[in-house]
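With one protein chain withheld, the remaining protein chains of the complex are depicted in position.
The letters A and B name the chains in turn, as written, and every chain counts its residues from 1.
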Amino acid sequence: MSESKFYETQWQETGKTFLDSSELVLNMGPQHPSTHGVLRVILKLDGEKVLGTDCVIGYLHRGVEKIAENRTYVQFNPYVDRMDYVAAVSNGLGYCEAVEKLLGVEAPDRANYIRVILTELNRLASHQVWLGTHALDIGALTPLFYCFRDREEILKIFEKYCGARLTTHAFRIGGCQYEIYEGFAKEVLDYCDFVLPKIDEYEELLTTNRIWVERTKGVGVLTGAECIALGATGPVLRGSGVKWDLRKAQPYAAYDKFEFDIPIGKNGDTYDRYLVRIQEMRQSVRILRQAASGIPEGPIIAKVPKVLRPPAGEVYHSIEAPKGELGYFIVSDGSTQPYRVRVRPPSFVNLQALDKMVRGWLVADVVAVIGTLDIVLGEVDR
Amino acid sequence: MPDELHPIGASSPAEKPADEKAAPATASASPAAEPPAAPTEAKPATPEVAKQPAAEKPGDAAPAAKPGVTPAAKPIPPAAGAPKPAVAAPAGGAKPAAAAGVAAKPPAAPPKPPAPKPDPWQSPLVDKLRQAYGSGLREASTYMKQNYMVVDKSIASDVLRDLCKQEQFDYCVDVTAVHYPKRDEQFDIVWILYSFALNQRIRVKTQIKEGEPAPSAVPLWPTANWLEREVYDMFGIHFTGHPDLRRILMPDDWKGHPLRKDYGLTQQDDQWVKNNLGIESGQ
Partner (left out) sequence: MDALTNYLHSSVTPGEAGDLLWATIYVILVVTAISLAVLSMNWLERKILAHIQIRYGPMRVGPHGLLQPFADAIKLLVKEDIIPEGADKLVFWLAPVAVVMTAFTTFLVVPFGRTHAVTDINIGILFMLGISSLSVLSIIMGGWASNSHYPLMGALRSSAQMVSYEVPMAMAIVCAILMSSLKTGTGTLSMIGIVESQAAQGRWFIFSFFPLGFLAFAIFAIAMIAETNRAPFDLPEAESELVAGFHTEYSGFRWSLFFLAEYAGMLAVSSIAVTMWLGGWLRPFSGTLNGKTWDLAFSFLPALTVFVLAGGCLLGALRMPKHPSFKIQTAGLAGFGLVLGAVGLVLLAPGVRERVQDMYWFAVKVAVFMYLYIWYRGTFPRYRFDQLMKIGWKVLLPLSLAVLILTALVGIRQELATALMGVLR
């Protein structure tokens, strides 16, 4: 598991072999319909076979970590949504919980339930975006519309709750800002009933579809050991058979109160990751049902001072975002502004695995593998 | 566009002392008992209190380490944690929606509880490492239930190898750095490691001077490849043994390392911008 066994140092030769004329250098440039966001992948091809890749990122780098050093803890809260903008609620959850750890504050139970509900709804939405775009890249035009149509209902719930559909800024340090509106629990439960047959519909379109299976089975294989060595987390890791989910391993925010399974795959290929994510959607619905039927009474936010001055120290807190382990490493120097905020983005680390996964495969598989890694460039670049 | 975006939060501390003086009892007591890591400060003047509903956020930010302090039941916004404002509030005629009788009575508040500090981390792992490296292991503590150790830079790669190979820390969660310009050893390199077998997460820190290289963890965990590239990009720290150290987020020929403390918030590499974008920076 060490000594660069997996990391054949292809880019040591970057300067030299790229100009080798027997190979074609193809640039899947920053503007491309299937790199989800502005990602540039330089492919070294031999005909159609991929010999090596180099990802050029940073097109969406906005200096979020630098900005964090110039904002107070509360002011920085809206910025974190913009990183993984598809799963904004999870970002907010990770940040708020990390700062709460620094402060030594625990959010009240009611807030934790609300947090879990919104986070799981967000996980569903993120997976729906993933499925739609991944299927679109592989050529199935229809699941995109179905997924986005069903995601609309989730966004409606978000809008009713906090006013925003995508970058929700749903949580505050200490709990939640907004009390849930009347009918919230019922709407969430209705949505659970609504979406389960839709998930079956997605599966009907794709899971046993001969062409889908041929495009995804055996493509982009990562064994469990390789995943761990490359630091891949989330469905990528679980698709390779490693049963690890931060919600169970190191529970946070009321997840220990709910019963749910962790789906894992066997072969670590694209098809298994697809199945894992579909099952995760179903498990999310299960969590939602449990959470929404039993939201406890109580305050929705803990008592934190208006001006937050966490004591000097550092803390690292991570959560299971839809894309993997999202971590926040916050260093406080005792003032109102964080001294350093480091975001450990799951997509950034997962994207490293791209090279390993596509070597030896065809150009069409590069697109499938980028889709299966489920990257959001906002998070990769921050 | 201003040169430096005014750090908006900075103005509030200025306001607060002014408001504090409005409640006379507060003013006298607050400077005296202001430990450097004071969790909270008094808030705006009393009139505002009446407007705000009781269920608002004021509260005790003190961690569990401060049991005796003003309990969270003190809903008065001015008072939070610091005992003096708590005393002052009833004196200042605040109308707490739910007055907690407890701390309102004693005129002399209990001393401010100390800020949380890291406790020493006792574990067989630490003992083993201490045996192997002696004083190279500078510190091993626990803060907020998170274990971390600070090691000498000379033994950092050995420690990491031990942790990876022998102690089953097979997953490198993150590699990052923090810049303390006023210190002699300016950079803190932090490795966050996790062990699947033990379900444990630890941090390994080392401190290096400006211009010194750090050991690369790529031979141990291929994950560290891009993570170290980012540290190099943002801080300018070289990692010896890294197979492909070049910038990752910034353009390849950018000058300057943005996350250093001496790099401005809106500072740009003007030359690069002019050459590549054809505009003046800041447009």
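By our rule, contacts are C-beta pairs under 8 Å (C-beta built on N, C-alpha and C of every residue); 3 or more make two chains touch, one makes a residue touch a chain.
Just so it is clear, the structure is predicted and the values come from calculations on it, not from any experiment.
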| item | value |
| --- | --- |
| Neighbouring displayed chains - absent chain, whole complex | A |
| Contact partner of the left-out chain, one of A:Glu97, A:Asp137, A:Glu226 or A:Asp269 | A:Asp137 |
| Residue in contact with the excluded chain [from A:Glu159, A:Asp193, A:Glu214 or A:Asp261] | A:Glu214 |
| On chain A, residues whose C-beta touches the chain left out of the figure | 24, 26, 32-34, 48, 135-142, 144-146, 149, 205-206, 209, 211-212, 214-215, 362-365, 367 |
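Everything below uses one rule, namely that only the chains that are shown with their structure count from here on.
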| item | value |
| --- | --- |
| Inter-chain centre distance, chain A versus chain B - centres from mean C-alpha coordinates, in Å | 25 |
| Residues of chain B that touch chain A when the two form their complex | 5, 7-10, 12-13, 16, 36-41, 43, 55, 57-65, 72, 77, 80-81, 115-116, 118, 143-144, 146, 148, 164-165, 170-174, 176, 178-179, 190, 192, 196, 199, 201, 203, 218-223, 225-227, 230, 234, 243-244, 247-251, 258-259, 261, 263, 265 |
| Parts of chain A lying in touch with chain B, wherever the complex brings them together | 1-4, 6-7, 9, 11-12, 14, 57-58, 61, 63, 65-67, 69-72, 75, 101-105, 174, 228-231, 242, 244, 249-250, 299, 301-316, 318, 325, 327, 329, 331, 334, 336-337, 339-340, 342, 344, 348-349, 351-352, 381-382 |
